[in-house]
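Here the complex is missing a single protein chain, while all its other protein chains stay put.
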Amino acid sequence: MAEITLVEAVNLALAHELARDPSVVLLGEDIGANGGVFRATLGLKDRFGAGRVLDTPLAEAAIAGLAVGMAAEGLKPVAEIQFTGFIYPALDQLINHASRMRHRTRGRLTCPMVLRSPCGAGIHAPEHHSESPEALIAHVPGLRMVIPSSPARAYGLLLAAIRDPDPVVFFEPTRLYRLFRQAVEDDGVALPLDACFVLRGGTDLTLVSWGAAIHETLAAAGALEDEGVSAEVIDVATLKPLDMATILESVGRTGRCVVVHEAARSAGFGAEIAAGIAESGLFSLLAPLERVTGYDVVLPYSRLEMQYLPGVARILAAARRAMKFQ
Amino acid sequence: MAEITLVEAVNLALAHELARDPSVVLLGEDIGANGGVFRATLGLKDRFGAGRVLDTPLAEAAIAGLAVGMAAEGLKPVAEIQFTGFIYPALDQLINHASRMRHRTRGRLTCPMVLRSPCGAGIHAPEHHSESPEALIAHVPGLRMVIPSSPARAYGLLLAAIRDPDPVVFFEPTRLYRLFRQAVEDDGVALPLDACFVLRGGTDLTLVSWGAAIHETLAAAGALEDEGVSAEVIDVATLKPLDMATILESVGRTGRCVVVHEAARSAGFGAEIAAGIAESGLFSLLAPLERVTGYDVVLPYSRLEMQYLPGVARILAAARRAMKFQ
Amino acid sequence: MNVVASFQVERLEFLGAEGELLAPLPDFARDPEKLVALYRAMTLTRLFDARAVALQRTGQLGTFASSLGQEAVGTGVASAMREEDVLVPYYRDHGALLWRGVTMVESLLYWGGDERGCDYAGPRRDFPACVPIATQVTHAAGVACAMKLRGEPRVAVCMVGDGTTSKGDFYEGLNVAGVWHLPMVVVINNNRWAISVPLHAQTAAATLAQKAIAAGIEGLQVDGNDVIAVHEAARRAIERARAGGGPTLVEALTYRLGDHTTADDATRYRSAGEVERARRLEPRARLARYLERAGAWSGAAEERLRNECTERVEQAVREYLAVPPPAPAAMFEHLYAELPAALRPQREAALRAAGGERERG
Partner (left out) sequence: MNVVASFQVERLEFLGAEGELLAPLPDFARDPEKLVALYRAMTLTRLFDARAVALQRTGQLGTFASSLGQEAVGTGVASAMREEDVLVPYYRDHGALLWRGVTMVESLLYWGGDERGCDYAGPRRDFPACVPIATQVTHAAGVACAMKLRGEPRVAVCMVGDGTTSKGDFYEGLNVAGVWHLPMVVVINNNRWAISVPLHAQTAAATLAQKAIAAGIEGLQVDGNDVIAVHEAARRAIERARAGGGPTLVEALTYRLGDHTTADDATRYRSAGEVERARRLEPRARLARYLERAGAWSGAAEERLRNECTERVEQAVREYLAVPPPAPAAMFEHLYAELPAALRPQREAALRAAGGERERG
């Protein structure tokens, strides 16, 4: 079984579905000969032809709108927005159309599309290339919001996203694209789109995160272990619909919870998890909930981005506060 | 002192600032001769001229982008998006430019603009005319997000928004536009943009809401009084930056909190308030936090919209659950 | 300076304002039966439309967008489509929807605030009316792209208003259609107003057809009050698209005789004189005059048609009014193919809340 990177896992899943389902079509900027600016679609145009892998003009609203039209007409478009910083012109189509097509036509027309986009900071990219707008998507009824944090989950979740009969937004953390390799079998087995993943069991503290921040969270859990603290780490993976049950079960056991995400804090998706606990797990809490997030500031240019990101030290500080709380 | 409606208060504030500050310019679709589809800009073009009140072509991205350009060049544009359902094409400009202009130029260029937009359901409007996307805005660093719930607050907050040196998004609940009248003096006195309003004191329970839902919340507080429950009602009004202190102080006294909003629940702004309490007011809570919100469904067409909205009965049920909780 | 490219915009018209012939009729129009069919459809559209406005005025319908005076556009275009083509309409396309087989009951349900009105029993693949301006243009391009990729001889036909041409996605859609050579036709109902904004405040372009030039596609103007011209222009464009000839932009010049919608009051921003002048050019009377002169229509036929249409409209209204409101559970149906487990508690809460309301009510 080959050890591959996350971006290779994305490529593998796309190839798998292109081969399996003739209605799958990829579209986006520079995804053809160039194989995508991160090479997520490398070789796919050569292998599946220009009729399956479409280089679009530079127009994100059109990319999303094309996908809506294709999906309603029976294709399974997998659209790429080159960076999440350029997804905003596509939001209108996602919110006003993709999410509603099935509902407003009472199931007559549907929108089985995927919108992939590389997200997140930490790769010293130019401005607008490091955004994490997942909370915006997760607020929209009718959409699904998925962010993998490992090659295996990228593969399995992307298969599931493409096979899902409804629109799925799929963010791929650029910081993880080539961070590490993992054995991934091209077995076509999808992962569930309605479940968190418990990456590490623990009894004293629940750490909840998703995307690239999972890795600082896991590192923090490792450091906590050295301090004698057993931290459970949950990768939310699918933010919408949210598997709150897994989180509540964990917090019910540990009584302490730190949520970690890269996006700005206010009205970030961490708030939804905190709210879910305050509603349904309140009295299991032994310490105040903590959020370790990007600050509520404009994402700084690259020289300061590491100061902005929730690093291991900040996660550890919050975890220690939670553990010390009496 | 004249008793006026909320939409008249908006008009009054716009007129006041147009008269006071020659750099104020209004722009938007149908705001001129037509006075806006809700008449918020009624008479202003006649009074201040076509050089101050600009009817734009039908292009929301352009409206927002024009405002950014005008603001950076020293004007104070007050742009109107005809309905919040059509704000999505403007988000790119709000998120990628308006919110960042000051930050990325280290204060050299700034963006003192206001983006007004009628929001919310309950007026039996066609689809896309009843949206409440305030949580999307409230997530964006560098923006302010304001929603008034009475004529007086509309007047005072809009004055403040226009005078603010940074970009402010200002949603006006259409359901309140003509729901009731209130005495509003045209005294040019602005209200603070960083404070909640305690509309009603109470000792047993804190009800937090904003926009049109304030009125069902107040009605519920009235009904609770009849049941012997003293409910405090807080109008958040400015969602970003959020005055969490006022909410925490109240919940610290009452120990019970219900957050009410019209928007869909998941990752709605109620989550941020719940998170703030779970972080900083956890152990004052005597009952689980409750959110009474729009469901996580596509906003239904008008025949079902009242079933979607958080009505008095649903607020009461939640309040009673919170009160009964031991 | 050297000229490196030149362009012309042409206008197609056959019937003058008095129903007189301005040019030799195209083939299809030589058969009076064909024209009578168009006339009947335009008449039904007009009566349906007026009835819908009346329903709104009496609180029995939501906000409604009348197509008064623009019936030749929808009827002319839809009648040039094949059944297997896909219509991507906007909210003012009653004539096109009726011709495509959307029922009046469905339309009334839609405007009455009931999603079931978009579940067309007839044209299953046609899109529901689009409200967010211009967003439908990229949908049509997506539909056309699907057709082209599958090698199907089908065409996506998209309807837009004049104000719509100012919006970015209108242009993005045309540009993609051009470079991908898609089987797509975009028809502009140029009714000269976008709510209160007249065309001259919308764009400096002398014609809207010339917007095609930016996308490198075919564009032409037709007299949108001349159903023969509209049908002929649409037919040529659709058949060219079907044959692999690429997309076309058709600008149909007409006039919005009514208010923008029932929520609007057009007297606030335009003169009665302008409306009166435009009324003299309206499409139904013009075709009637031509047909009468051609001996294909009569006062008696007109009366029969009106009665028949009125009866059909009233029957639809009765059926519409008898439809009970959707159950609250409908909010959770068709949200996703299957309701996610996370949403079940909300659904139950909604049903409880609705039950409570009913008990109290």
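We just call them A, B and C in the order they show up, numbering each chain from 1.
By definition in this document, a residue touches a chain if its C-beta (ideal position, glycine included) is under 8 Å from a C-beta of that chain, and two chains touch if they have at least 3 such contacts.
Source: prediction; values computed, not measured.
Participant: Of the residues A:S23, A:S230, A:T246 or A:S302, which one touches the chain left out of the display?
Facilitator: A:S302
Participant: Touching the absent chain in the whole complex: find that residue among B:G43, B:P165 or B:G222.
Facilitator: Reading the full complex, the residue touching the unseen chain is B:P165.
Participant: Check each of C:V4, C:A272, C:A300 or C:A322 against the chain that is not shown and name the one that touches it.
Facilitator: Answer from the full complex: C:V4 touches the omitted chain.
Participant: In the full complex, which bits of chain A touch the chain not displayed? Write them out.
Facilitator: Residues 29-30, 32-35, 37, 55, 57-62, 85-86, 88-89, 124-129, 265, 295-298, 300-305, 307-308, 311, 313-314, 317 of chain A touch the chain that is not shown.
Participant: Over the whole complex, note the residues of chain B touching the chain we left out.
Facilitator: The list for chain B reads 25, 51, 54, 56-57, 59, 61-62, 64-75, 77, 89, 92-93, 96-97, 102-110, 141-142, 165-166, 194, 241-244.
Participant: Which parts of chain C are in contact with the chain that was left out?
Facilitator: These residues of chain C touch the chain that is not shown: 1-13, 166-172, 175-176, 178-179, 181, 200-207, 209-211, 213-217, 220-221, 246.
By definition in this document, only the chains that are shown with their structure count from here on.
Participant: State the chain with the largest centre-to-centre distance from chain A, centres being mean CA positions.
Facilitator: Taking each chain's C-alpha mean as its centre, the farthest from chain A is C.
Participant: For chain B and chain C, let me know how many angstrom lie between their CA-based centres, rounded off.
Facilitator: Chain B and chain C have C-alpha centres separated by 35 Å.
Participant: Counting in whole Å, what is the centre-to-centre distance of chain A and chain C, each centre being its mean C-alpha position?
Facilitator: Here chain A and chain C have centroids separated by 40 Å.
Participant: Using mean C-alpha positions as chain centres, tell me how far chain A is from chain B in Å, no decimals.
Facilitator: The separation of the two C-alpha centroids amounts to 30 Å.
Participant: At least two partner chains per residue is the criterion; list those residues in chain B.
Facilitator: Residues 61, 85, 88-89, 127-128, 295-298, 301 of chain B touch two or more partner chains.
Participant: Spell out, as numbers or ranges, the residues of chain C touching 2 or more other chains.
Facilitator: 115, 132, 168-169, 335, 343
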